[in-house]
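The complex is shown incomplete by one protein chain, all other protein chains being positioned as in the whole.
Moving on to subunit A:
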Amino acid sequence: MRYAMVIDTKKCVGCSDCVVACQTENNVPIGYCRDWITERVEGTYPKVELELRSERCNHCENAPCVRCCPTGASHIIDGGIVLVTPNECIGCGACIESCPYDARFQHPDGYVDKCTFCHHRLEKGQLPACVSVCPTKCMYFGDLDNPNSEVSQLLKARKHKTLAPEAGTKPHVYYLI
């Protein structure tokens, strides 16, 4: 089992529904977020291209945040989900510094927080909150080890990329381009 998220930039409109759905689902305090929207504009008017994408923790296979965690609070569980155990976290911030995606933040309650792929929902057979709410249905979630899963099929059929591949982190969030 290798969970992955595939996000179709051709469909994302950058509405931030994923952001607010995550906040309400995971009780993320206002002013903080586990996912966010990035906008990239290239070209000169009127030959301009715009890419919108929803970003979050990439749940890297080779996760620098896990490697640098002094207490073991950052760890990888079955399915490849990177988690933080709040009461083992001392809030040192090493993981925040090490993450090439700026995906982690200091929760005001004193631990480092980030996307969990809505692990608590997966256990109940539900999709992550962001995926289930997205009005454009541009986000897909599933198991890369299953060649028939929607995510495997999409990655087979469509051109895609990961973010900051040069960091060698082997992300589990893919962008269809």
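Note that a residue touches a chain if its C-beta (ideal position, glycine included) is under 8 Å from a C-beta of that chain, and two chains touch if they have at least 3 such contacts; residues count from 1.
Heads up, the rule we're going with is that contacts and distances are computed from a predicted model.
This figure omits one chain of the complex; the name its UniProt record holds, of "Urease accessory protein UreF", "Carbohydrate ABC transporter permease", "Pyruvate dehydrogenase E1 component, beta subunit" or "Molybdopterin-dependent oxidoreductase", is "Molybdopterin-dependent oxidoreductase". Here one chain is not drawn; of A:A4, A:A21, A:L144 or A:V173, the residue touching it is A:A21.
Although one chain is not shown, part of subunit A still touches it, namely residues 10-11, 13-17, 19-21, 23-28, 30-31, 33, 41, 43-46, 48-52, 77, 83-93, 106-107, 109-111, 113, 116, 118-120, 123, 132-138.
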